[in-house]
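Just passing along the structure, written as C-alpha cells.
A single protein chain has been omitted from the complex, and every remaining protein chain is retained in its original position.
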Amino acid sequence: MSFLADYVHYIGCFALVLIGLYIVLVKTNLVKVIIGINLIDTGVNLFLVSVGYIRMGTAPIFSEDGAAGKQMVDPVPQALVLTAIVIGVSVVALGLSVAIRLYEHYGTLDLRKIRELKW
Amino acid sequence: MVNPILLIAVPLGLGFIIPLLGLIWEKPTRYVPAAAMVFNLAASLLLLPKVLQRPWVVETAGLPPPFSIHLVAGPLGVGLSLLIALVGLLVAIYAIGYVREGPVAKYHSLYLFLLTGATGMVLTADLFNLFVFFEILCISSYALVAYHGDRAGTESSAKYLIQGAIGSSLVLIGIGFVYGLFGTLSMADIARNIDSVSPMKLFLPMAFLITGFGVEAAVLPLNAWLPDAHSSAPSSISAILSGIAIKAGLYAVARVLFTIYGADTIALLVLVIGILTLLVGEMSAFSQNNIKRLLAYSSIGQIGLIVFALGLASALGVQGALFLVVSHALAKSLLFLSVGYMIYRTGSMEISSLYGMGRRMPVSALCFTIGAFSLVGLPPFIGFPAKFTVIMAALERADPLFTALVGVVLVGTVVEGAYFFRIVQGLHFRPPPESATPARADQEEAPVSALVPICLLAALIVAVGVYPSVLTHYLGPAARDLLDKAAYIHHVLGP
Partner (left out) sequence: MLPTTILIVAFGSAGFVYLAGRVHARVRDTLAVLSSLVLVGLIGLGYGAWREVVYVPDFLGLELVLRLNLLAWFFAITVAAVVSLSTIFSLSYMRRKESANFHYSATLAVEGAMLGTVFAGDLLSFFIFWEIMSWSAYLLISCNRGRALEAGLKYIIMSLVGSCAMLIGLLAMYSGLGVLSIPLVAEGMQAASPGFVLLVLLTFGLGFGIKSAMVPLHTWLPDAHSEAASPFSAVLSGVLIKMGIYGFVLLMYVVVGLKLLLGVGAGWLTFRHILCWLGAITVVVPTFIAVLQSDAKRLLAWSSIGQIGYIILGLSFGTSLAFAGAIFHALNHALCKSLLFLAVGAVEHNTGGVRDLNDLGGLAKRMPVTFACALLAGLGLIGIPLTSGFVPKWLIYRSLIEDGYPFLALAALIGTWGAILYVYKLLHNIFLGQLPEKHREVRRAPLSMRIPILLLGLGILVFGVVPGIPLRAVQDIGHTFGLAQLKVTLWGLGSEAGALNMLNICLAVVIAFAAAFLLLRLGAKGRAVDQEDSYAAGSAVPVGRYHYTVDFYGPLSRMISPYLRDRADEFYYWLAARGREIADLTRKVYTGYAGTYVLYIVSFLAALIFLQLVWHIW
C-alpha cells in the first residue's frame, strides 16, 4: 500500500498525460484534440509540482522563525509550473483561434477531412 | 562592452513596443525588427572576439551559477546569435516591402519574438529557460505560419501546433525528470553530476528531451509539420523558419546530447537517424511540383545531413555540422526569399508556372541559382566547403562502414542535384507557360527592399565559398564549445 501512497500523484499525473495523448491520437475533432493537449499540459504541470512535493511540507516562505528549510516544498518546480501554465494557456488559446479560422475555411473540424496538405 | 543579455532584451522589448506603436502610427513598425537586428548584429560582432578567448557567464539575479538563471555567451552561442541576427536582419529588410496586407504590426512583433526565442535558446545555460525560449519561438511561429489566414496557412498552423504542443509537453516531462534526479536546472551542473545516476534512469529524460526538441529540429519521424508549415507560411517566414527556427531546435538537441549527456555511445543512432532523414527528405522533394514544398523537403534533407555530421561526434564532424548550419541558413533563406516574389508575380507555387522567370526577374533567378548550387554543394559556393568538411570528418574514421555511409549520403546529394538542376533549367531556359502575362520588364523584378537582402545573401554565399577560412576560424572554437563538456562546466561553474 505504501507504494501506492508514495507514488499516487505520479500515477495520477501520468494517467492524465496518457488520457490526453489518447485523445490526441484517436479523436479527429480539432477541438477535442486541443482539449487533449490541454489535459497533457495539466498532467505535466501536476508532475512538475509533485517532483518538488514533500509530504506534509509547508509553503516555501520563511514566515515564522524556526521553520526548518527541510520541511519546505521545493519552490523551483512551482515557479516552473507557473510559467508552464502560461505557456499552455497561450498554446491552447492560439489553437482555438486557429480552429475557428479553420472552420471558416473548411466548414468542418474533422482532421481527417482537413488534409489538403500532404505528400 | 555590451552585455549579452541585451541580445535578448532588446528584441524582446522592441517586440512589445511594436503593438503599442502600431496603435498610434503603424507605418514605422515595419522598420523596428530591422533596427533590433542591426543592434544584435553589431553586439554579436563586438562580443565575438571577446568570447572566443573566454565565455562570458551572465548572472541575472546576482547569484553565481548554479543558482538562478544565467546566460553563457560562448563561441557557439554568440556565433549562432550572430547568424540569427544576420539572417533575421536580411529577412526583416525583405519583409519591409513584402508584408503589406493583414495585421502588419502583429507580424513584426511576432517576428521579433521568434528571433528572441532563437537567440535566447542559444545563449541560455538553464534547461528550463531553454524550454521557455523554445516555446516563445514555437508559439510565434505557429501564429506566423497562419499569418495570411488562408486555407493552407491555417491548416498547417493547426497541425504544427498539435505536433509542437505534444513536443513541448515531452520536453517538460523530460525537464521534470531531470529536476527530480538532480535538483538543479543549470545545464553545467547537470552535466557535472551526470555520472552519479544510473544510465537507465538517465536515459528516460534524455529520450523525452530529444523527442521533444526533435520535433522542432525536424529529424525523421518528427518532421511532418515542416513541409506543411514551410510551404504555406509567407515566404519571409518560410525563410526564417528554414534558416533559423529548425537550427534552434537542432541546437537544443545537440546541447542535450553533447554538453549535458556527452553521449558518444548513441552517436551511431544519431548518425543513422540523420541518414534516414536525409534520404526521406530528398526523395520526398524529388518529384514535388510545389516549389516551396520542395524547398521545405530539401530543408529536411539538409537537416539530415547536419544530424549525420553531429552523429560523427568528432571535432571535425561537429565543425562540419556547424558549417552546414551556416551554409543552409544562408542558402535556404536566399532560396525562399528569391522565390517569394516569383510566386507573388505569377500567383502560383507550381514549378511549371515559374518557367521562364529568368527573363522576367533576372536578378532573383540568378540568386536562386546560386542558392541552389550552394545547397547541392558545388564550388565556389559555401555549400561546397561545408559538405566537404562533413565528408572529410566521416572519412577520417578510415572505416569501410563510414565510407559506405558517405556513399549513401552522396546518393542524397545526387537526388538533390537532380531536382535543383531541373528547377534551374526551368527558371532560365524553359519557355514561360502560355498563361503568363506578357512581360513588362521594368515592373517585373522584385523591389529594391527585396533585392538588397537577396543579393547580400548571394554575395555572402560566394564570398565564404571562396574564402572559407573566414568562417572556419570561428567554427573550431564553436565546435569545441559544444563538444568539450569539461571546459563548459569549468567555464560556467568555475574550477
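The first chain written gets the first letter, and so on, giving A and B; residue counts start at 1 in each chain.
In the analysis below, contacts are C-beta pairs under 8 Å (C-beta built on N, C-alpha and C of every residue); 3 or more make two chains touch, one makes a residue touch a chain.
Just so it is clear, the model here is predicted, and its values are computed rather than measured.
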Residue, one of B:Asn3, B:Thr60 or B:Thr265, that touches the chain absent here: B:Thr265
Candidate in contact with the missing chain, chosen from B:Leu47, B:Val104, B:Ala125 or B:Ile391: B:Ile391
Contact partner of the left-out chain, one of B:Gly102, B:Pro221 or B:Pro447: B:Pro221
Positions on chain A where the hidden chain makes contact: 21, 24-26, 28, 33, 111-112, 115-119
Sites on chain B contacted by the missing partner chain, in the whole complex: 158-159, 162-163, 166-167, 170, 199-200, 202-204, 206-208, 210-211, 214-215, 221-222, 224-225, 227, 263, 265-266, 269, 279-280, 283-284, 286-288, 297, 373, 376, 378-380, 384-385, 388-389, 391-392, 395-398, 403, 406-407, 410, 413-415, 417-418, 421-422, 424-425, 428-431, 467-469, 472
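By definition in this document, only the chains that are shown with their structure count from here on.
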Distance from chain B to chain A - Cα centre to Cα centre, in angstrom: 28
Residue numbers on chain A that touch chain B, as the complex places them: 17, 21, 24, 30, 33, 37, 40-41, 44, 47-48, 51-52, 74, 76-77, 80, 83-84, 87, 90-91, 94-95, 98-99, 101-102, 105-106, 114, 116-117, 119
Residues on chain B engaged by chain A in the complex (per definition of touch): 128, 132, 135, 139, 142-143, 146, 149-152, 154-159, 161-162, 164-166, 168-169, 172-173, 175-176, 179-180, 183, 185, 227-228, 231-232, 284
